[in-house]
Structure formats: C-alpha cells, structure tokens
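Yeah, one chain of the complex is gone here, protein chain that is, but the others are all in their spots.
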Amino acid sequence: MIAFAFRRMFGSALVLAAVSVLTFLIFEAIPNGDPALRMAGQNATPDTIAAIRRAWGFDHPIWRQYLTMMRKIFDGSVISYSDQANVVQQIRRGLPATISLAIGAMVLLALISVTVGTISAARAGRVTDRILTVGSLVGFSTPPYVVGALILYIFGYSLHILPTAGYVGITAHPWAWFTHLLLPWIALAIPVSGASARILRASLLENIHEDFVRTAKAKGLSRTRVMIRHVLRTSLIPLVSLWGLDFAALLGGGAILIETIFNLHGVGQYAAGSVQALDVPPILVITMYGAFAVVVFSALVDILYAVLDPRIRLTTG
Amino acid sequence: MSEVTLAAVGDGGEAVNGYRLTLRRVARNRPAVACGCIFLIVVALCLAAPLFASHLAHTGPNDEHLTGTIGSGSHQRYIVSLTGIPIGPTWHSHFFLGADPNGRDVFVRLLYGGRASLAVGFIAAAITVVLASVVGVCAGYFRGWVDAVLARLLDLMWAYPVVLLAIAIGTVLAVGGISLGPVKVSGGSLLLPALIIGVVHIPYLAKPIRGQVFSIREREYIDAARLLGTGPLRIIYADVLPNLASTLVVFAPLILANSILLEAALSFLGVGVQAPNPSWGNMIGAGVALISRAPHEVLVPSAALVACVVSINGFGEGLREAADPHGRLELRAK
Partner (left out) sequence: MSKASRRFVIAVGVIGVSLCLAASAWAAARAEGSDASPRAAAAAGGTATLLVGAFQSLDPQVGFLTTNSEAEYVVYTPLLTFAHKSGVAGTDLIPGLASALPKVTNHGLTYTLTLRKGLKYADGSAAKASDFTHVVERALKLNWGGDSFLTADIVGAADFQAGKADRVAGISANDKTGKITIRLIQGDSAFSNILAFTGLGLVPGSTPMTDQGANPPAGIGAYKIVNVVPGQGFDIVKNTTFPKLHLPGIPTGHLSQIKVSVVTNSLTAGEQVLNNQADSFDPSGVIQPALIDSIKSQAADRFRAEPSPAVQYLFFNTSIPPFNNKAARVAVTYAFDRGAVQRLESGFLQPGCYILPVSFPGHPAKPCPYGKPTAAPNIAKAKAMIQAAHLDGTPVTAYAQAADPYQEIGAYYVSVLNQLGFKASLKLLAASIYYPTTANPQLGIQTGYASYRADYSNPTTFYHLLDARTITSTFSVNRDQLNDAHLQSVLLKLQPQPLSAAVTKQWSDLDVYSAQQAFWFVIGYTKSPEFFSNRIDIKKAIFSQRYLADLSSWQLKK
C-alpha cells in the first residue's frame, strides 16, 4: 500500500519533469518567436536586440536556458518576457478567482447531476426520464463557452440582471462575488453535469440489481427511498473520482475560455493571454502547475479508489 | 470538459456483444437511428455547400460585400452599416441567415465551416483511432518494457492540460507550419489542427484498449496460437482485433464528438482553422463580440455545432446501450 503510494509519487514527479521539458521544447520551436525581438519593441535596433539577448541569456544553449528557467521557477523569481512581472506572484493573484470558480462549479455540478441522475434512474423508462435524458444529452454536447456566451447575452446584456464581467473578492463584497460568478458557474457546470447525470443513472440502474437492494425492497421500502439510501452511495464512488479530475483541471487553469469570456482574471485567463503573446515563462509555470494539480488529484483518487474497492489491485498500474 | 465522458466510459471490461450484434441492435433503437440520420443530413448539407454557394447564394464563403447594398428602391440598405453592424437573416436566397462583419454570407460560411469542422473532426478521430489502437495493442500485447515506456508516455499526455497543449502546439504551428523532411504542411492547412486534436485524444482511447488487450491476451486460444508458433502480427490481426472491434465501435462516435468540440474550441481562440476560412468555432468566436447587436452571429454556428454533436452523441448512446445492454461497463478514472 505504502509502496504503491511511493511508486505513484515517483512516477508523478517524472511526469512533471517531462511536462516541463515538453513545454519548453514546444516554444523553442516557434519560428520567428525570438523573445528578444518581441521585447525590443517597434523601434528596436540590432544593438538593442543583442543587448536584450545577452541580458536574458538567450544566447546560451537550450539545455542551459532550460535549467536556468527551472531554477528560477523553483526559487520563485521567474519573470515574464512581456511585462517583466513576477510570474508566481501573478499566478497567486489569479488563484482566488480560479479557486472560487472551480469550487462553485463543482458544487453546482454535484447538485445538478445527482438530482437529475437520481430522478432519471428512479423514473427509468418513463417520460420524465426521457426528457431528462435528452436534456443531459444536449447539455454535454454543448461546449461551455457556447453556454457562457448565451447566458451572458440573455442575463447580462439583454435583461441586465447579472453583471457581465469581472471578479470581486469574497472578502470584499460577498454578494457581488456571488453574482459575478453565477453565470460562469452555470456555464461550466451544465456540460459536465449532463455527462455525470448519465453516468450516475447507468451506475444506479446497475447497482439496483444487487442483492442488498433486493433485501431492502423486500423490507418494504419504496423504490425511490431504496435508491437514495442504499444505492446512491455506492453509485457515487466512480463519479467522485471523475469529479476529482475535473476539479483538478479547473484548478489548474483549465477553464480558459470561460475565464476569458467573463474577464475573471484567473489563472486560465493568464494562461490564454500568455499563450497568445507567446510568453514562455508564464506558460511553463502554469502548465507545470496544472499538470501538478491533475497528477496529485488523480493519484489521490486512485489511492482512495483502491482503498474503497478491493477488487482493483494494481497489477496493470 | 467533454473529456470527462471519454474518461468515464474508458477502461471498462470488454463490451458484451460483438460488433455485428451491436450494430444490429442499434438499428432497432429508433431514437438512436433518428440521431444518426440527423447527423447524416448535416454532413450532406455541408458537402452540398458549393452547390448552394454557386446556384442559390451566388457568393463564396470568403467573398466580401463590405460596402455593398441589398434590396432595391426604398428597401435598399447596406449589408454592413456604416458603423460596422451586419444585417440579420433575410430568409431569402441571398444572405439567408444574414451577413458577418466582413459582409460575407453567414449561411454559406456555415456550410463551408461545417465542411472544415467535420473534416478536421473525422481526420482527427481517424488519427486517434489508428494511433491509439497501435499504441494500446502494442502495450497490451507485448507488455514488459514496451508497455512500461508506452504507459508512461500515455501518462504524460494524460497529465498535460489538454486544451493548453492544443493551444500551445496550435499557436506555434499556426505561425510557421511544420516541415518534417520532405513533408511540408503550411500554417493554414486543415491537417494541422486535425493532427493536434488527433494526437491529444490518444490516451483516452489507448488506455481502455490496452486494458482490454491485457485480458484478451490471457485467453486460452491466444496461448494455443503462440504455442503453435504463430507470429504476433498474425495473432493480433486474427484474434485480438476482432475482439476490439466492438469497443472501437462504441468509442468512435465519442471520439468524433470530442474532436469536433475541441476543434471548435481551438478555432474559437484562433489557433484552429485560420481566418479567413470559416469553421463553426471561429464563427462563434467572432460573433461573441457582436452578441448584443447581431446575436445571429453566435446563435447560428452554435446551433449547428450543438445539433451536430447532439446527434453524434445520441447515436453513440444508442451504440453503448446496444453493446452492453445491462450496463456492466465499469467506470473508473483510468
């Protein structure tokens, strides 16, 4: 058990290192992406460009640049090419918005998918189920940014009942924090809850055939109560692991498009801006941070799963 | 976020029914068949784009009418107003669904954009299926160090934030294209986004295939074949692949749907299909800025995208049910 945990952690560290190397190489391959040229601005002379190159170490071999960058990342001093801001500090500033977004979206997601999935399974085959199935289908076929753009138009620009952009800290103004995040939460939650509801429904219907459920029914409990009290817990286990991954992706700045549309200035928006500006240091740091979040959460989830379900032993690990 | 569905269905036990039985069963599932038909209609419409453009709308997808007018006499108006607002749907053959800010016909662009989005989606899905099968079969069949290396590689791709990876590669390649030896792909080609999307989805399919090949390999007839001295390639071709077929049949629509969605997301950000060529994603992206004045710019391509993906997913749900009617597919994160 402990050995497994150690193996996972070592493997994860390797993966993170590989992620950093891969990212670095991708951006080294940019044609005409010489960062010295970009920093020199519109009126640059060859001397200016050479001076920048020397000052930033762009004339060193690639492996040396990579190691220098890694060192600066780990001691927190790495700065971006475009505005010379400290990248780690910038990411920290974006964290409140991203974390708020992630947590709220997960809560909403859990509420919607459990409700829809349970009702769907309890009324399996009937009209309610069919309607909810179609709804879930449309839900998970619609990209979050489409949902976001539509509800932004309806509730923000047309009806003016919700703000159209920005993030307000929860400590500063709790109600504004809520209203500014409500539309992004909905946009993120709907597609994933469509999928989760379907999965939960399938899982519930599968577990309902188990023996312990038959016992409960024999004891005289109604189908719905059986479903909720006995079956739900078991059926939720696989979903929880998925949600863990989802949460990790959101934390790691995965909600790029939503953060951009709603101007939340979170980690995802910072990532999107950096990629479009071809600004390597923030991209590198955010990618590693995002991969780290995914790796940590998937390891946690796997460990939890292995603990909960003894059938899974890690031979194929 | 649709990666969740992919991850959920993955790594299950093998489908109960073989692919032939699966297909026969799904043919009897009316809603699924209806979805499939809708998808085919969408594809047909998009393929017919050039016909529509030349005979009905008399304009191509990139032909601009920025300073032109439409209508005559007292009903004459600018296609794009002097402050840059395009007209909405006219419901006639010219500018059936309105114009975009460059004075181009939205319906024509919708059809051509569908061609691009669907082409990228299909090519990407094909790349994913082929490469994931190769990787999954090799890892599952040969095991040992081959599996160790491939599994770590898949882990690496899995951990990398998918959208960031796609954006990163897309941005870099959009700037200059790539040249691998004699093969040179320009920055504007559709192959680039297809390649990126195809590669990015490999782990989602390779892992379940790998898991399934592991268990298939344990079967007695495989052992017998190996003892008889049959080469591995023959065994894979004759025994392993047919058993994988039903899994692939179930996965194919899901991969296709996700590929189309990822293409739209990349084009939305400007790193997929390059302007001025249309794709549903970049049409939505361009429309967001105008959403308060010309909502049809966002609504039209969004509706097309959602309808297309819903129909694929609907058919896919039917296939999954037909392959495994008692829902015994196990759900695990990896």
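To keep things simple, chains are lettered A and B as they appear, and every chain counts its residues starting from 1.
One rule holds in what follows: a contact is a pair of C-beta atoms (placed from the backbone, for glycine too) under 8 Å apart; a residue touches a chain by one contact, two chains touch by 3 or more.
Nothing here was measured: the structure is a model prediction, and the numbers come from that model.
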Displayed partners of the chain not shown (whole complex): A, B
Sole contact to the chain not displayed, among A:L16, A:I52 or A:A122: A:I52
Full-complex contact with the absent chain, from A:R7, A:R92, A:R126 or A:H209: A:R92
Of B:L23, B:V43, B:L66 or B:L153, the residue in touch with the unshown chain: B:L66
Contacts of chain B with the absent chain, listed as residue ranges: 62-64, 66-67, 80-85, 101-103, 171, 174-175, 187-188, 270, 274-276, 286, 289-294
Contact set of chain A toward the excluded chain (per top definition): 32-34, 37-52, 55, 82-86, 89-90, 92-93, 95-96, 99-100, 103, 157, 164-166, 169-172, 251, 260, 263, 265, 269-270, 273, 276-279, 304, 307-308, 310
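Operating definition for what follows: only the chains that are shown with their structure count from here on.
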Chain A-chain B separation of Cα centroids, rounded to whole Å: 21
Touching residues on chain A, where the partner in the complex is chain B: 11, 14-16, 18-19, 22-23, 26-27, 29-33, 137-138, 140-146, 149-150, 152-153, 157-158, 188, 191-192, 195-196, 198-199, 202-203, 205-206, 238-239, 241-242, 244-246, 249, 252-254, 256-257, 261, 271-272, 275-276, 278, 283, 286-287, 290-291, 294-295, 298, 301-302, 305, 312, 316
Contact set on chain B toward chain A in their complex: 1-5, 7-8, 152, 155-156, 158-161, 163-164, 167-169, 171-172, 175-176, 210-211, 214, 257, 261, 264-265, 268-270, 284, 287-288, 291-292, 295, 298-299, 302, 305-306, 309-310, 312-314, 317, 326-334
